[in-house]
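Just passing along the structure, written as structure tokens.
A single protein chain has been omitted from the complex, and every remaining protein chain is retained in its original position.
Our next item is chain A:
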Amino acid sequence: LRATRCPTSFIGAEQKEEAKAERVSSDCLPPTFSVSEIKNKQRRHLILLLESHIFSVFVFQQKMQLKKKKKKEREALGDKAPPKEVPKTIENQRVYDETTVDPEDEEVAFDEGTDEFSAYFNGLTNPKVLITTSDRPRGTVRFCEQLATVIPNAHVYYRRGLALKRIIPQCVARNFTYLMVINEDRKVPNGMVLCHLPDGPTAHFKMSSVRLRKEMKRRGKDPTEHSPEVILNNFTTRLGHSIGRLLAALFPQDPQFVGRQVATFHNQRDFIFFRFHRYIFKNEKKVGIQELGPRFTLKLRSLQKGTFDSKFGEYEWVLKRHEMDACRRKFQL
């Protein structure tokens, strides 16, 4: 009996022995006796445990036999065997989203040509990022500094109780293109407000699993000053597209390949994972990557047109937990 993958492996060894002892002692009972007639709860429980264990082992063995049979059939048939069944994954079963972007969609292309990022994507503006924290930061300043090394042309400023609405005109005056505010809770960053400056959209993210550079295993040296490449994965819907553009516009348009650094925003099931790596091509089929830099995951909470204005802003999209989290196969980005 292989108990490793067996579902009842959580039953301890002692209990199994006890159950077996019980079973042995109960074998002397008349055959018309059923387990539910034992009045002693502990004994009854032990015997039931053993029976359920035996049953589940039986089921497991049947399954293995079926598998072996199928494998033999497949080998026997050789090339004509029916194709292997693809296992169902959440990505496979995802509910089709009508706002998924077609690569050739003209309307989308037109929108993207005229939205707030068109200036950046046409090469007219260079990104300049201002990173700051919430009031009285305790643990996030270090994280902000690391972010500033990852994003070229980024500056960290202390937030001394200033209101965001007053910072924004000053930033615009000094030609900043992005305002990034890292919110913190008990010395741990837990939120990010990313505001594109000359009246661009504002995105509010929930940030989780933040790992600073010293917590990385086997990391390399510090990131250099070269502009990294950007990889954006899996941003399929319209909303995903706009978020993708928002994140891409943080980095300068022309990456310096000499630096061999790459920043990745990977969207999986509405979680955006950020990683920063250094890569090296060993041959044309193999590349090695080494993680430097901080890592964190983002989850979009709201996207608002215009600069930061939580009361009177016009929200393009807001996470409504009761509606959107009800279906496990439906994702927004």
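Going forward, a residue touches a chain if its C-beta (ideal position, glycine included) is under 8 Å from a C-beta of that chain, and two chains touch if they have at least 3 such contacts; residues count from 1.
Everything that follows uses one rule, which is that contacts and distances are computed from a predicted model.
Asks: Given the options "Auxin-responsive protein", "Protein MAK16 homolog", "Small ribosomal subunit protein mS26" or "Integrator complex subunit 9", say which is the protein name UniProt records for the missing chain.
Replies: "Protein MAK16 homolog"
Asks: Which one touches the absent chain: A:86, A:124, A:173 or A:258?
Replies: A:258
Asks: Using the touch definition from the top, which of A:31, A:123 or A:161 touches the missing chain?
Replies: Residue touching the absent chain, from the options given: A:161.
Asks: In the complete complex, the non-displayed chain touches which residues of chain A?
Replies: Touch set of chain A with respect to the missing chain: 89-91, 135, 161, 163, 208-209, 218, 220, 229, 231, 233, 257-258, 262, 264, 266, 268-271, 273, 275, 277, 279-290, 297, 299, 321.
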